[in-house]
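The complex is shown incomplete by one protein chain, all other protein chains being positioned as in the whole.
And now, chain A:
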Amino acid sequence: MGFPFRREWCTVPHYFDNHFRFRHHGAVTAESVAERAGAGSGPGSAPPAFLVRDAVVAYDRVPVLHGVDLTVPRGQVLAILGPNGSGKSTLMKAMLGIVPLASGSVEVHGTPLRRFRDWGRIGYVPQRLTAGGGVPATVREVVASGQIARRRRLRWSTPSDRAAVDEALDTLGLGGMARSSVHELSGGQQQRVLIARALAARPDTFVMDEPMAGVDAENQRALASAITALRERGSTIVLVLHESGPLEPLLERGVALSGGRVVHDGPVPSPSGECARPGHDHVHPHAGAEAAAAPSALPEFEVPRRD
(Lines give C-alpha, C1' and ligand atoms only; values in the text may rest on other atoms or scores of the structure.)
Protein backbone atom coordinates (compact mmCIF):
# COMPACT_ATOMS: atom_id res chain seq x y z
CA MET A 1 0.00 0.00 0.00
CA GLY A 2 2.41 2.63 -1.15
CA PHE A 3 2.04 4.75 -4.19
CA PRO A 4 -1.08 3.34 -5.82
CA PHE A 5 -3.06 4.80 -2.98
CA ARG A 6 -1.97 8.26 -3.71
CA ARG A 7 -2.50 8.14 -7.43
CA GLU A 8 -5.99 6.97 -6.88
CA TRP A 9 -6.83 10.20 -5.13
CA CYS A 10 -4.89 12.64 -7.20
CA THR A 11 -7.51 12.58 -9.86
CA VAL A 12 -8.23 15.33 -12.29
CA PRO A 13 -11.93 15.77 -11.42
CA HIS A 14 -11.09 16.76 -7.85
CA TYR A 15 -8.74 19.38 -9.07
CA PHE A 16 -11.22 21.00 -11.38
CA ASP A 17 -14.04 20.72 -8.97
CA ASN A 18 -12.14 22.57 -6.29
CA HIS A 19 -10.78 25.27 -8.46
CA PHE A 20 -14.11 25.93 -9.98
CA ARG A 21 -15.41 26.59 -6.50
CA PHE A 22 -12.44 28.70 -5.45
CA ARG A 23 -12.84 31.02 -8.39
CA HIS A 24 -16.37 31.73 -7.43
CA HIS A 25 -15.55 33.17 -4.09
CA GLY A 26 -14.44 36.73 -3.65
CA ALA A 27 -12.54 36.16 -0.43
CA VAL A 28 -10.00 33.96 -2.14
CA THR A 29 -7.44 36.08 -3.90
CA ALA A 30 -6.02 35.43 -7.31
CA GLU A 31 -2.61 34.74 -5.75
CA SER A 32 -3.92 32.08 -3.49
CA VAL A 33 -5.64 30.35 -6.38
CA ALA A 34 -2.41 30.47 -8.35
CA GLU A 35 -0.63 29.15 -5.29
CA ARG A 36 -3.04 26.28 -5.04
CA ALA A 37 -2.58 25.48 -8.70
CA GLY A 38 1.17 25.60 -8.29
CA ALA A 39 1.12 23.44 -5.20
CA GLY A 40 0.23 20.32 -7.15
CA SER A 41 2.81 17.61 -7.45
CA GLY A 42 2.60 17.78 -11.20
CA PRO A 43 0.62 19.46 -13.92
CA GLY A 44 -3.05 18.64 -13.72
CA SER A 45 -3.00 16.97 -10.33
CA ALA A 46 -3.89 18.34 -6.93
CA PRO A 47 -2.68 16.23 -4.04
CA PRO A 48 -5.17 15.51 -1.30
CA ALA A 49 -5.26 17.87 1.66
CA PHE A 50 -4.28 15.04 3.97
CA LEU A 51 -2.94 11.63 3.11
CA VAL A 52 -2.49 9.38 6.10
CA ARG A 53 -0.93 5.98 5.49
CA ASP A 54 -0.85 3.23 8.06
CA ALA A 55 -0.50 5.71 10.92
CA VAL A 56 0.44 4.23 14.28
CA VAL A 57 0.60 6.48 17.31
CA ALA A 58 1.63 5.21 20.71
CA TYR A 59 1.71 6.95 24.05
CA ASP A 60 4.34 5.29 26.24
CA ARG A 61 4.50 2.42 23.78
CA VAL A 62 0.80 1.71 24.20
CA PRO A 63 -0.62 2.12 20.72
CA VAL A 64 -3.74 4.26 20.47
CA LEU A 65 -3.90 4.31 16.68
CA HIS A 66 -3.40 0.97 14.97
CA GLY A 67 -2.54 1.69 11.36
CA VAL A 68 -5.08 4.21 10.14
CA ASP A 69 -5.36 5.07 6.46
CA LEU A 70 -7.20 8.22 5.56
CA THR A 71 -7.28 10.38 2.49
CA VAL A 72 -8.97 13.75 2.65
CA PRO A 73 -9.42 15.16 -0.85
CA ARG A 74 -9.32 18.89 -1.25
CA GLY A 75 -12.58 20.67 -0.64
CA GLN A 76 -14.12 17.86 1.34
CA VAL A 77 -15.94 18.37 4.63
CA LEU A 78 -15.14 15.34 6.69
CA ALA A 79 -15.99 14.37 10.23
CA ILE A 80 -13.85 12.06 12.31
CA LEU A 81 -16.35 10.51 14.67
CA GLY A 82 -16.09 8.19 17.61
CA PRO A 83 -16.53 7.86 21.34
CA ASN A 84 -14.02 9.00 23.92
CA GLY A 85 -10.80 7.06 23.67
CA SER A 86 -11.42 5.96 20.08
CA GLY A 87 -8.31 7.80 18.91
CA LYS A 88 -10.08 10.46 16.87
CA SER A 89 -8.29 13.35 18.53
CA THR A 90 -4.99 11.51 18.32
CA LEU A 91 -5.50 10.98 14.60
CA MET A 92 -6.16 14.68 14.15
CA LYS A 93 -3.07 15.60 16.17
CA ALA A 94 -0.98 13.18 14.17
CA MET A 95 -2.25 14.75 10.95
CA LEU A 96 -0.88 18.10 12.12
CA GLY A 97 2.33 16.81 13.66
CA ILE A 98 1.23 17.69 17.18
CA VAL A 99 1.86 14.10 18.22
CA PRO A 100 4.61 12.06 16.56
CA LEU A 101 3.93 8.93 14.55
CA ALA A 102 5.39 5.66 15.72
CA SER A 103 5.16 4.43 12.14
CA GLY A 104 3.34 5.27 8.94
CA SER A 105 3.29 8.60 7.18
CA VAL A 106 1.28 11.78 6.80
CA GLU A 107 1.32 14.04 3.78
CA VAL A 108 -0.23 17.47 3.84
CA HIS A 109 -1.07 18.91 0.44
CA GLY A 110 1.31 16.47 -1.15
CA THR A 111 4.27 17.23 1.12
CA PRO A 112 5.43 14.90 3.86
CA LEU A 113 4.57 16.50 7.19
CA ARG A 114 8.21 16.82 8.19
CA ARG A 115 8.97 18.98 5.18
CA PHE A 116 5.65 20.85 5.07
CA ARG A 117 6.25 24.60 5.44
CA ASP A 118 3.12 26.20 4.06
CA TRP A 119 1.41 26.36 7.45
CA GLY A 120 -0.51 29.45 6.46
CA ARG A 121 -2.81 27.11 4.55
CA ILE A 122 -3.78 25.23 7.70
CA GLY A 123 -6.25 26.62 10.20
CA TYR A 124 -6.22 24.64 13.42
CA VAL A 125 -9.00 25.13 15.96
CA PRO A 126 -8.20 23.50 19.30
CA GLN A 127 -10.97 22.29 21.52
CA ARG A 128 -10.68 25.14 23.94
CA LEU A 129 -8.70 28.20 24.75
CA THR A 130 -6.13 27.49 27.41
CA ALA A 131 -5.91 30.01 30.20
CA GLY A 132 -2.23 29.46 30.92
CA GLY A 133 -1.01 31.78 33.63
CA GLY A 134 -3.90 34.16 33.07
CA VAL A 135 -1.99 36.95 31.38
CA PRO A 136 -4.76 38.83 29.59
CA ALA A 137 -4.96 39.06 25.82
CA THR A 138 -7.61 40.81 23.79
CA VAL A 139 -9.80 39.04 21.26
CA ARG A 140 -8.06 40.98 18.54
CA GLU A 141 -4.59 40.00 19.73
CA VAL A 142 -5.52 36.33 19.79
CA VAL A 143 -7.20 36.45 16.39
CA ALA A 144 -4.27 38.35 14.85
CA SER A 145 -1.87 35.75 16.24
CA GLY A 146 -3.44 33.29 13.80
CA GLN A 147 -1.46 35.01 11.06
CA ILE A 148 1.81 33.87 12.55
CA ALA A 149 2.64 31.52 9.69
CA ARG A 150 1.91 34.18 7.07
CA ARG A 151 3.65 37.20 8.49
CA ARG A 152 7.26 38.18 8.36
CA ARG A 153 9.23 38.92 11.49
CA LEU A 154 9.85 42.49 12.57
CA ARG A 155 7.22 43.92 10.24
CA TRP A 156 4.26 45.94 11.32
CA SER A 157 0.95 44.50 10.22
CA THR A 158 -0.02 45.60 6.73
CA PRO A 159 -3.47 46.96 5.88
CA SER A 160 -4.31 43.62 4.30
CA ASP A 161 -3.29 41.79 7.50
CA ARG A 162 -5.59 44.02 9.50
CA ALA A 163 -8.37 43.62 6.97
CA ALA A 164 -8.08 39.84 7.29
CA VAL A 165 -8.36 40.12 11.07
CA ASP A 166 -11.41 42.38 10.76
CA GLU A 167 -12.96 39.99 8.31
CA ALA A 168 -12.36 37.03 10.62
CA LEU A 169 -13.84 38.94 13.57
CA ASP A 170 -16.91 39.90 11.54
CA THR A 171 -17.42 36.39 10.19
CA LEU A 172 -17.74 35.11 13.74
CA GLY A 173 -19.70 38.15 14.93
CA LEU A 174 -16.91 39.25 17.27
CA GLY A 175 -16.49 42.79 15.96
CA GLY A 176 -17.91 44.36 19.09
CA MET A 177 -15.71 42.32 21.42
CA ALA A 178 -12.36 42.91 19.71
CA ARG A 179 -10.97 44.83 22.67
CA SER A 180 -12.30 42.56 25.40
CA SER A 181 -10.00 40.16 27.18
CA VAL A 182 -10.58 36.61 25.94
CA HIS A 183 -10.67 35.36 29.51
CA GLU A 184 -13.76 37.43 30.19
CA LEU A 185 -15.76 35.70 27.45
CA SER A 186 -18.01 32.70 27.78
CA GLY A 187 -16.95 29.30 26.50
CA GLY A 188 -18.97 29.65 23.31
CA GLN A 189 -17.55 33.06 22.60
CA GLN A 190 -14.04 31.76 23.20
CA GLN A 191 -14.72 29.02 20.68
CA ARG A 192 -15.68 31.67 18.16
CA VAL A 193 -12.42 33.48 18.91
CA LEU A 194 -10.48 30.30 18.18
CA ILE A 195 -12.21 29.85 14.83
CA ALA A 196 -11.63 33.50 13.98
CA ARG A 197 -7.96 32.98 14.84
CA ALA A 198 -7.79 30.10 12.39
CA LEU A 199 -9.52 32.24 9.73
CA ALA A 200 -7.18 35.19 10.14
CA ALA A 201 -4.45 33.68 7.97
CA ARG A 202 -7.04 32.92 5.26
CA PRO A 203 -6.19 29.22 5.11
CA ASP A 204 -7.89 26.78 2.77
CA THR A 205 -7.70 23.78 5.08
CA PHE A 206 -9.28 23.66 8.51
CA VAL A 207 -8.89 21.14 11.29
CA MET A 208 -11.31 21.63 14.17
CA ASP A 209 -11.35 19.68 17.40
CA GLU A 210 -14.89 19.38 18.77
CA PRO A 211 -15.91 22.92 17.85
CA MET A 212 -19.38 22.41 19.31
CA ALA A 213 -18.42 20.89 22.65
CA GLY A 214 -19.72 22.85 25.61
CA VAL A 215 -21.15 25.58 23.41
CA ASP A 216 -24.65 26.93 23.91
CA ALA A 217 -27.28 26.93 21.19
CA GLU A 218 -26.80 30.50 20.07
CA ASN A 219 -23.06 30.14 19.69
CA GLN A 220 -23.53 26.78 18.00
CA ARG A 221 -25.60 28.46 15.33
CA ALA A 222 -22.95 31.14 14.86
CA LEU A 223 -20.29 28.44 14.52
CA ALA A 224 -22.39 26.36 12.12
CA SER A 225 -22.98 29.34 9.84
CA ALA A 226 -19.28 30.21 9.88
CA ILE A 227 -18.39 26.65 8.95
CA THR A 228 -21.02 26.71 6.20
CA ALA A 229 -19.41 29.84 4.80
CA LEU A 230 -16.02 28.15 4.82
CA ARG A 231 -17.41 25.16 3.00
CA GLU A 232 -18.93 27.37 0.34
CA ARG A 233 -15.51 28.86 -0.22
CA GLY A 234 -14.28 25.42 -1.13
CA SER A 235 -12.24 24.93 2.02
CA THR A 236 -11.20 21.50 3.15
CA ILE A 237 -12.62 20.97 6.63
CA VAL A 238 -11.75 18.13 8.97
CA LEU A 239 -13.90 18.09 12.08
CA VAL A 240 -13.31 15.89 15.08
CA LEU A 241 -16.76 15.31 16.51
CA HIS A 242 -18.41 13.32 19.20
CA GLU A 243 -21.61 13.28 17.24
CA SER A 244 -22.55 14.98 14.02
CA GLY A 245 -25.13 17.25 15.67
CA PRO A 246 -26.11 20.50 13.95
CA LEU A 247 -23.24 20.16 11.51
CA GLU A 248 -24.71 17.01 10.02
CA PRO A 249 -26.11 18.64 6.85
CA LEU A 250 -22.64 20.02 6.09
CA LEU A 251 -20.77 16.78 6.40
CA GLU A 252 -19.92 15.03 3.16
CA ARG A 253 -18.22 12.10 4.75
CA GLY A 254 -17.91 10.50 8.14
CA VAL A 255 -14.99 8.41 9.31
CA ALA A 256 -15.77 6.58 12.52
CA LEU A 257 -13.00 5.35 14.75
CA SER A 258 -13.20 2.79 17.47
CA GLY A 259 -10.30 1.43 19.45
CA GLY A 260 -7.82 3.21 17.22
CA ARG A 261 -9.11 1.72 13.95
CA VAL A 262 -11.38 2.99 11.23
CA VAL A 263 -14.69 1.14 11.56
CA HIS A 264 -16.76 3.19 9.15
CA ASP A 265 -15.96 5.37 6.19
CA GLY A 266 -18.75 6.84 4.13
CA PRO A 267 -21.93 8.80 4.69
CA VAL A 268 -22.29 10.20 8.16
CA PRO A 269 -23.99 7.66 10.39
CA SER A 270 -27.03 8.95 12.20
CA PRO A 271 -26.48 9.53 15.90
CA SER A 272 -27.70 6.37 17.54
CA GLY A 273 -26.23 3.27 19.10
CA GLU A 274 -22.98 4.32 20.73
CA CYS A 275 -24.12 7.90 21.07
CA ALA A 276 -27.45 6.99 22.56
CA ARG A 277 -26.12 5.08 25.50
CA PRO A 278 -26.62 6.65 28.92
CA GLY A 279 -23.80 8.67 30.36
CA HIS A 280 -22.69 9.81 26.97
CA ASP A 281 -22.03 13.53 27.08
CA HIS A 282 -24.77 14.79 24.91
CA VAL A 283 -24.92 18.27 23.56
CA HIS A 284 -28.44 18.64 22.29
CA PRO A 285 -28.10 21.06 19.46
CA HIS A 286 -31.31 20.11 17.70
CA ALA A 287 -33.40 20.72 20.71
CA GLY A 288 -31.38 23.83 21.44
CA ALA A 289 -31.83 25.22 17.96
CA GLU A 290 -35.56 24.82 18.11
CA ALA A 291 -35.94 26.26 21.55
CA ALA A 292 -33.20 28.85 21.64
CA ALA A 293 -34.66 30.44 24.73
CA ALA A 294 -33.91 27.51 26.95
CA PRO A 295 -30.67 28.42 28.70
CA SER A 296 -31.71 26.32 31.66
CA ALA A 297 -30.42 23.25 29.86
CA LEU A 298 -26.98 24.71 29.40
CA PRO A 299 -25.24 23.87 32.67
CA GLU A 300 -25.71 20.22 31.87
CA PHE A 301 -23.09 20.37 29.13
CA GLU A 302 -20.23 18.50 30.65
CA VAL A 303 -17.42 17.49 28.40
CA PRO A 304 -14.87 15.31 30.12
CA ARG A 305 -11.26 15.92 29.38
CA ARG A 306 -9.94 13.42 26.97
CA ASP A 307 -6.26 13.73 27.67
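Heads up, the rule we're going with is that contacts are C-beta pairs under 8 Å (C-beta built on N, C-alpha and C of every residue); 3 or more make two chains touch, one makes a residue touch a chain; residues count from 1.
Heads up, the rule we're going with is that contacts and distances are computed from a predicted model.
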{"item": "Name per UniProt, for the chain absent here [options: \"Phosphate transport system ATP-binding protein\", \"Sporulation and spore germination protein\", \"Metal ABC transporter permease\" or \"DNA modification/repair radical SAM protein\"]", "value": "\"Metal ABC transporter permease\""}
{"item": "Selected from A:54, A:167, A:218 or A:252 as touching the chain missing from the view", "value": "A:218"}
{"item": "Chain A, residues in touch with the chain not shown (by the definition above)", "value": "93, 96-98, 116-117, 119, 122, 124, 126, 128-138, 141-142, 145-146, 148-149, 151, 153-154, 179-181, 183-190, 197, 207, 214-216, 218-219, 295, 298-299, 301-303, 305"}
